[in-house]
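Removed from the display is one protein chain of the complex; every other protein chain stays in position.
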Amino acid sequence: MKKVKVLLALALCIVTVFSVCACNPTSNDYEINYDIDLSQKPTLEVLMPYSGKSIDQVNSDATALLIEELTGYKVNYTQLPAADASKTINTELMDKRPYDVMKLTKDQFSDLVKDDMLVDITDALEVFAPDMLANISEESWDVVTVDGRIYGVPERASSDNIENPIVFNQDLLNQCNLDVPETLDEFTEVLRVLTQKLGRPALTFDKYTPLVHAISSAFGIYTYWQEYEIDGKTEVLYYMNAPRYDEYVEYMHDLYVNGYIDQEVATNTASDASTRFVNGFNTDSQGAKAAAYACSLWSVTGIVTGLEAQGITDNTMENYLAYVRSLKENATDEEKVYRSSGYGYIIAIPFYQAERAGYALDWMNSKIKDTEEEPNFRSIVLGEEGVHWTYSPSEGYLPITPAFNEKDESSYYITGTNEAKYAEYWKARVRKQPELFRAWSIMMENADEVGVYNIADFTPPIEDYNSNRSAMEEYAQDQLYIMMKEGTDKLGEYLEKLNGYQGGEVATQAINEWYSTYYNK
Amino acid sequence: MKNNTFIARSKIKDAPVFHVINTILLVVISLVCVLPFLNVLATALSTAGNQINFWPKGFTWGNFISVFTNGGFWRAMGVSFLVVVCGTLLSVTVMFSAAYALSKPDFPFRKGLMVFFIIVMIFSGGMVPNYLVVNSLGLTRSPLALILPSVVQVYNLILIKSYLQGLPPELEESAKIDGASNLQIMFKILFPVSMPCVASVSLFTAVTFWNNYTSALIYLGTEEKWYPLSLFILNYIQSEPDALVGTWENIQKANIEAAMIVLSIIPILVVYPFVLKFFTKGVTVGSVKG
Partner (left out) sequence: MAKLVKHRSEFKSRLKRHKSLIPFVLPAVVFALVFSYLPMVGILIAFKDNPNFGRYDVFEAFTKAGWTMENFEKLFSDPEILRYVKNTLIISLMKIIILFPLPVVLAIMVSEIRNRHFSKWVQGLVFLPHFFSWVVIVGIFNNIFGLYGPINNLSVALGGEPIYYMGEPAWFRWLVVILSGWKEIGYSSIVYIAAITSIDPALYEAAKIDGAGKFKQIWCVTIPSIMPTIIVMLIIRIGYLMDAGFEQVYAMINSLTRETGEIIGTYVYRLGLGTGSRDYGLSTAVGLVNGVISLILILGANRLSKKRMGSGIW
C-alpha cells in the first residue's frame, strides 16, 4: 500500500514537471539584430562582479554617472554576491535574466563558452565597435577567440606588473643589523634572526599563495604555467610538474620545520596575513606577528594604513618597508620573475540577448573611445584635467588629491581598455599613494628583461584545460601545504594523482598543443 | 504541572555529594557554552592585531559604529525579520494542522503519510531541480523563495504530533459532544493547551529561517534588496577588500565581522528568555505508540 502511494505521488510529480516545462517555448538559435537605431539608446542591464558596496552605491558612483553622461546610455548595474558568484551566474542565466552585458572572470567566461552561452560577436564588432577593434591588441583578442570566432571583449588592465614581492619590516632588519636578502642562503639567515627577534615565525602569507613567486624564482619556477627546456625541447608545464619543484618544496619544508613560516598560512586570509605583518611593528603586542610577508603589491596601501594607525606616518616608508621581488640561488644568477599579464575580466553578452547586442557593443565602444574631441576613456579612468589630474611631461599623469578619490572605483566600471593609453593613465592610481608608487617602481625596474608571463593567461578557452583547471589548482595547493609540513616523501604519489586523476596530463597536453600552434604562427 | 521538575523532586533531600559534584559540573559546562561568545564580544570591541581571550584589547566602539552606519546591514536585518515572522507563522500553522490529523491513531493514511514525510527529510532532488521548480513557480528573486520551500519541517511535525498524542483524549471528546468542528477543536482547544510545544517549535523554526543562507544564495541571485542578514554577513566575510583602497575598515575587517556577529545574535537573545520556559514542557517525543 505504502509503495503504491509513493509511486502514485511520483507519477503525479512527473506529470506536473512536464506540464511546467511544456509552457516554455524553446528558441532554437540566436541572431544579432543589425538593423537597429543606435540613437534610441535603451537602458542597458549590466551584470558586474561583487564590489564590496551596496548596489545603490554602485549605481550612484561618480564614474557610473559620468559614463551615462558620456555615452548617452542609461545603465542599470547589478552585482553578483561575493559568496559563490559562479553559482549565481549559472542560476541567473538559467533564469534568462536580461543582461545586455556581463563582466566575467576568465574562468566564468571559459565555462560559459564551453556551454555555448555567449554571443558570437565577431561580425558585430566591425559594425558597432570599430574603436574597440582599433584599441585592443591582437594578442588580447586571441584570449577570447575560439575556432576563429570572438565571444567576448578582453579587458587588459594596467601595465603588466611585477606584483608579488616579499615585503620586509625594515625597522626590524635595521635593529638586527641585517641587509635585505638577495640569495636563498641570506634569506634563510634573515628569517632565522627575525624569528628569534620577534618570538614568532617571521614569514607569513595567505592561503591562496603557497607558490611564493619570490622564492620559487630561485628554483626556476616563476609562475603556474611556463616553458621549460626539457631534453632540448621546449615544453609548457604546470608548476607542480616543474623540474626543480621538489627542491622548492624541500626548501619551504626546511623553513617550516625550523619554525620560520607562520603555521597558519593554510588558513590565513589576505587580511589576516596583512594584519600579522603590521602587528610586527607593535612591540607590545602578544598576538600573531610577522616580519616578512609574501604579498601582492596592492596590499601595500593597506599596510601603510595599518602603520598609520600605529602612529607611523612618515611620508616615505623607506625606513619601515623593504621589498624583494625575487631571490636567487647564487648571487651571480640571472634574475627572472613572474610578471602579470593584466588580464582581469572579459566582457560578454548572453546568447538570449543577441537581439540587443548592437546597443551593448555601441555602449562599450563609446567608453573606449579616446580622441582629442572625445576623450571618453580618459575621463572615465582619470576624470577631468585640472580637477582630478594634471599632466607633467616627465612624470606623466599626476592625481590631484582629494578630488582623485572620486575615481577610486573607476577601474570597476571599465569594459575593455584602450590598451595603449591605459598603462599611462593607470599609473596615476599608483601615484595616489607615495609608498605604493615607490614599491611599484622598485618592482618594475627593467621589467621587460626579467619578466616571465604565465602562459595560461593567454590561452583562449580550451575545454581540456578549463574543465580540469580548478581541480588541479586546488589539488596542487592542498598538496603544497601538506608537503610544506610533511616533506616531499610522497611527491611521486601526488604527481601521479595530479597528472592522472586530477586531469593534469590532459590539461598539459591541451596547453602544449595550443602553445605550439600559437607561437609558430 | 508548573515546574514540577523542581517542586516534586526538591523534596527529595539525599546524596549531598552527588549534588555538589553535579552543580560544579553544570557550572563548568555552562561556562564552556558561553565563553566563546565572550571571545567574539571581546574581539568586536578590540582593534585589529591583538591577541584576545575574553577581554577586549585596544578598546574601541569603532567596529560597532561601522556596522551601525552600514545601511545594508539594517535593510538585511529587516528582510530577516520579515522572513522569520512570516515563515514561522506559516510553517507552524501548516505543521500543527497536519500533526493534528496525524495524531489520530486511526486516521486512515497515517502510516503512509509518515513515510511520505520521512522521505522528505532524507531525499532531496538536488540544487538544480530545486531551483528549477522554485523558478518555474515564479518565486525566485523574492522573499517567498526563502519561506515556501522551508515550510515542511518534518522534525517539528513529529514533535507536535507526539505532544498532541500525549494530551488526555477527554479534552477533545467533551468538545465533540458540544458539537465543535475539527477546526474549532484545533484552534480553540488544542492550540492553547499546546502552547509550550508551539512556542518551542516556533523558536526552532524561527532559528532555522534566521540562519538559513543557502536558499538565499540559490534563489535570490543578484536581487540584493532581499538578501537576508545571514547572506549579508557571509558576503562580508567572503569578500576580499579592494586592496588599493586602504581604509581603517579594511584593517579592522575581522573585528567588524565579530561586531556583525554580535549584533546579528541579539534578536535571538531578546526572544530567547520568553520561549525558554516552554522548552522542557513543550518537546516530547517519547510517548509515541506505534
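Descriptive notes on the structure:
For reference, chains read A and B in written order, and residue numbers begin at 1 within each chain.
Simple rule for what comes next: a residue touches a chain if its C-beta (ideal position, glycine included) is under 8 Å from a C-beta of that chain, and two chains touch if they have at least 3 such contacts.
Just so it is clear, the structure is predicted and the values come from calculations on it, not from any experiment.
Shown as candidates are B:F81, B:Y155 or B:F191; the residue that touches the absent chain is B:Y155. Considering the whole complex, the residue from B:S66, B:T88 or B:S200 that touches the absent chain is B:S200.
Touch with the chain omitted from the figure is made, among B:I29, B:V85 or B:M195, by B:I29.
Annotation for chain A: contacts to the undisplayed chain at residues 9-10, 12-14, 16-18, 21-22, 24, 26, 84, 86-87, 90, 93-94, 107-108, 110-112, 115-117, 207, 210, 263-264, 266-267, 286-288, 351, 466-471, 477-478, 480-482, 485, 501.
For chain B, the residues touching the absent chain in the complete assembly are 3-6, 8-10, 12, 14-15, 18-19, 22-23, 25-26, 29-30, 32-37, 39-40, 43, 51-54, 94-95, 97-98, 100-102, 104, 106-111, 113-130, 132-134, 136-137, 148-149, 151-152, 155, 157-159, 166, 181-182, 186, 200, 207, 210-211, 213-214, 230, 233-234, 237, 257-258, 261, 264-265, 268, 272-273, 276-277, 279-290.
One rule holds in what follows: only the chains that are shown with their structure count from here on.
Between chain A and chain B, the centres computed from C-alpha atoms are 39 Å apart.
The touching residues of chain B, when paired with chain A in their complex, are 47-52, 71-72, 109, 111-112, 115-116, 119, 131-133, 135-136, 140, 213, 217-218, 221-222, 224-225, 227, 231, 234-236, 238-248, 250-251, 253-254.
Interface residues of chain A facing chain B in the complex, by the touch rule stated above, are 1-2, 5-6, 9, 17, 20-21, 47, 50, 52, 54-55, 78-84, 87-88, 91-92, 94-95, 97, 269-272, 274-276, 278-279, 282, 285-288, 296, 298-299, 301-306, 309, 408, 429, 433, 436.
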